[in-house]
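Note that this complex is displayed minus one protein chain, with the remaining chains in position.
For subunit A:
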Amino acid sequence: MCGLHVVNIACAIHLCTEFVWRVSPMEGPSMIPTLGVSGEYVLENRFTPRFFPDRIKRGDLVVLKSPIMPERIVCKRILGLPGDIVCVDPTGEYAPSTEHVVVPRGHMWISGDNAPLSRDSRVYGPVSMSLIESKLLLRIYPNFTIFKNPLTYID
C-alpha cells in the first residue's frame, strides 16, 4: 500500500509538470543568442498556452511540437499572429525577399533567433497554434534571466 502512495504522488508530480510548470533542458543552435547550444535549464509555463491560447503574444518564446517531425519538440519565437502580413525571408535565402504571406486563422509565424541555423516558418510556412506546448518564462541555469518580450511597435 505504501508503494501505491509513492506511485500516486509521482503521478501527481508528473501531472504538475505536464500541465502547470516544468523545468527542462534546452538544446540546439536555433535560438542563439537567447538560449545556448546546450546545458541550459529553463522554466516553462505549460498552463496558459494550453488553456488560454488567446494570451499568446508576438515576441513570446514558445515550445512547440515540430510540424515536420512529430516526435521532436522545438523552441522558437513568435513573429506573426493570425491576420498579420509577414515577409517570408528578408534575406532572400528561402524565398525572394519581396514575397509576403498573410498568416491564416489559428496559425502563427515562428522564427528562430539564429536565422542561419534555424528551420522555421521560412521553410515550412505558418504553423498551427494547436502545436504550442508551453511558453518560456525564465532561464534558471547558468545565468538567471527572465525572458522579457523584446517586441517594439513602429508607428
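The criterion applied here is as follows: contacts are C-beta pairs under 8 Å (C-beta built on N, C-alpha and C of every residue); 3 or more make two chains touch, one makes a residue touch a chain; residues count from 1.
We adopt the following convention: contacts and distances are computed from a predicted model.
J.: As a check of understanding, state which of "Mitochondrial inner membrane protease subunit 2", "Solute carrier family 7 member 10a", "Casein kinase II subunit beta" or "DNA sliding clamp PCNA" is the UniProt name of the chain not shown.
T.: "Mitochondrial inner membrane protease subunit 2"
J.: By the contact criterion defined above, which parts of subunit A meet the unshown chain? Give residue numbers in ascending order.
T.: Touching the missing chain: residues 4, 7-9, 11-12, 14-15, 18, 27-30, 50, 53, 65-71, 74, 104-107, 112, 117-119, 124, 127-132.
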